[in-house]
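With one protein chain removed, the remaining protein chains of the complex are shown where they sit.
Going in written order, the chains are labelled A and B, and every chain counts its residues from 1.
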C-alpha cells in the first residue's frame, strides 16, 4: 500500500509551492519590505512614537477584523460591524452616570444583541448573511444616532480615556488588550471544540450536519462574537477620541476589516481561518496607508491603491480555493 | 422553424393525463404576497399618511417627494437588474457622485455633449471592468463592487482636489435644461423605469437575467450567453448610476463631491422591499418603483414628525423594513420550497 497521498506532478508542485508560500507568508514579507522602505526614507519611522501613532489607528480595525475572520470562516460576512461601533460609542455617554465600567459593559452587551439578531436571521431564518447584516448596518447606525443625537458628545471619563490614550510599560493599553484578544481568538480557534466546529461548518456544512454538529448554535455564536468585538473597538474609539460620534465612527470599517481578513490569507469561501494572518493583514493595510501619507500621496490615491490590493488579494486567494 | 409537433402523428391523444397542479392554495397566496408586498405596503402607508399626517396629502408635498427621489430611484432601477442575476452592485453610490462631478466638469470644459457623454462612457468602462472580474475571473460580486466603490470614490476625490473643488455648471449652459423644473426629473425617471420594464420583460437580454438568477446551471445548459449577460448587467448598472449622477448634477448645477455615500444601501433596500429576491430569479421593475416610493414616503413622514432625529430615523426605519421584508421573504420562500 503506497497510496499515502495523491501528489501532483513535480512541475505543478513547484509552482503551487511558490503560490502557496506567497499566499501564506506574502503578507509578512510585504510588511517587512514596507517597514524597511519607510525606515530608509525616514529613519524616524522606526520609532516608539510612530509605533504608537500607527497602533492607535490599527487596533480598532484589527479587533473588528478578528470577528470578521471568524464569520468569514463559516462562509458568512458581517457588514454590520461599522454600525455596531457607532452603537457602542453612542451607548457609553448614556450610561456614563452609572460609572465607566457599567457603561462599557452595556456597550458590549449592545454589540452582542446586534450580533445575536444577525445570527438568528442567518442561522434560524436562513437569510443570506450579506443581506441580514446589511439590514443591521443601516438600522443599527440609525438607532445609534437617534440614541446620541446628531452631534458628537464629549466623553471625558478618565477610565475610558485611559483605554484610548494611556500606556502600560510604554505600550498603549489598547495594544495590550488587542494582544490578549488575539491570543484568546487564536486559542479558541485551535484548542476548543467551538473552533473546530467553526472550521468544519465553513468547510463542509453538509458533512458537519451529518456528523451531528450544532450548526445553528455555532453560527449564532459567531455573529455574537463579531458584534462583541466591534463593540470593544467602539469603546476604544471613544476613549481615543474623547468623543462619542455615532454619525462618523466606524464608517467603512466593514470594508477595512474584510480587506484585512482577505489580505491575511483567509479565503472568502470559508473553512479556513488565519488569526495571525488577519493581524498581519490589518497591520499591512495600515502600513500602506502610512507609507502613502508619509510620502504625501493624497488620500484619494491611497483609496484607489487599497481597492486594487483588495482585488489582488481576492484574486490570489481564488487560485487556492479553485483547486 | 419547422416545429416538430407530435399532433400530426398517429397515436392516442394524451389529453389531460398530466398532473398540472403542484401548487397548493397556500403556496399561491404566499407567492402573491411576496411579489406584491411592496405595493400593498405602499398603499397602506400612503393611505394612513393621508389620513393621519397633517400636510402630507398636499400636492406640493407629493411633488417634492417625487422630485427629491427621481434620480436616486434610478440607482434602484439598475440594482434590480443586478440583483435579478443573483449579484449585487455596491459601487453605485460612488458612481452616482463620480457621474455628477464628471458631468459638471464636462459642462465647464467641453459643452453639453461632453457633459452628457463623459460620465456615461466612464461609468460604462467601470462597469465593464467590474463585470469582467465577476463573470470571467469569477470573483464574488460583493467584494469586487466593494472595491469598486472605494476606487470610484478615490477617483472622484483625485479629480476634485480631495473633494474641495466643486465644479459648477456654467450659467446658461444648455446642460442645465435636463434637470430643470419639476416635471422634467419626474418624467425622466418614469420614462427610464418604463424602458427598464420593457428591457426586462420584452427582450431576450431581460429573460436571460431571470434565467441566470433562477438557475445559472439551467441557463448554461439551455445555451444562453451567461458570461456575456453578466458582464453587461454590471455595465448597465454602472451606466445608469453614472447617468443618474449626471442628471443630478444638471439639477444641482454643480458636481457635488460628498454626495452618494450609502445610496447603494437604500437602493438595495428598495429593490428587496419591492419583492425582488436577493438570490435572484424573481422580481419586477414595478415592485422596485413601489419600494423606492415606500422608502421615500417614510422618509418624508419622518422628516415631518421626527425631524429632531434627522435622517437617522429613516435609516432605522429602512433597516427595520429591510429586515422584516427579508424575514418574510425567506419564510415565504421556504413555504414555497424554492431552491
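The rule we apply is simple: a contact is a pair of C-beta atoms (placed from the backbone, for glycine too) under 8 Å apart; a residue touches a chain by one contact, two chains touch by 3 or more.
The criterion applied here is as follows: contacts and distances are computed from a predicted model.
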Candidate names "NADH-quinone oxidoreductase subunit K", "Two-component system, chemotaxis family, response regulator CheY", "Sugar ABC transporter ATP-binding protein" or "Tungsten-containing formylmethanofuran dehydrogenase subunit B"; UniProt protein name, chain not shown: "Sugar ABC transporter ATP-binding protein"
Omitted chain's touching partners, listed by label: A, B
Given B:39, B:90, B:224 or B:285, the one touching the chain that is not displayed: B:224
From B:63, B:182 or B:203, residue that would touch the chain that is not displayed: B:203
Omitted-chain contact residue, chosen from B:37, B:78, B:127 or B:214: B:214
Touching the absent chain when the full complex is considered, from A:28, A:51, A:95 or A:194: A:194
Chain not shown, touching residues in chain B: 1-24, 26-28, 31, 198, 201-204, 207-208, 210-211, 214-215, 217-224, 277, 281-282, 334-339
Those residues of chain A which, in the complete complex, touch the missing chain: 1, 3-6, 191-194, 196-197, 199-200, 203-204, 206-214, 271-272
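Keep this in mind: only the chains that are shown with their structure count from here on.
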Touch list for chain B against partner chain A, complex: 88, 133, 137-140, 142-144, 146-151, 153-158, 162, 262, 265-266, 268-269, 272, 278-279, 309-320, 322-323, 326-327, 330-331, 334
Chain A - residues contacting chain B, complex: 77, 117, 121, 125-128, 130-132, 134-146, 150, 247, 255, 258, 262, 268, 298-304, 306-308, 310-311, 314-315, 318, 322
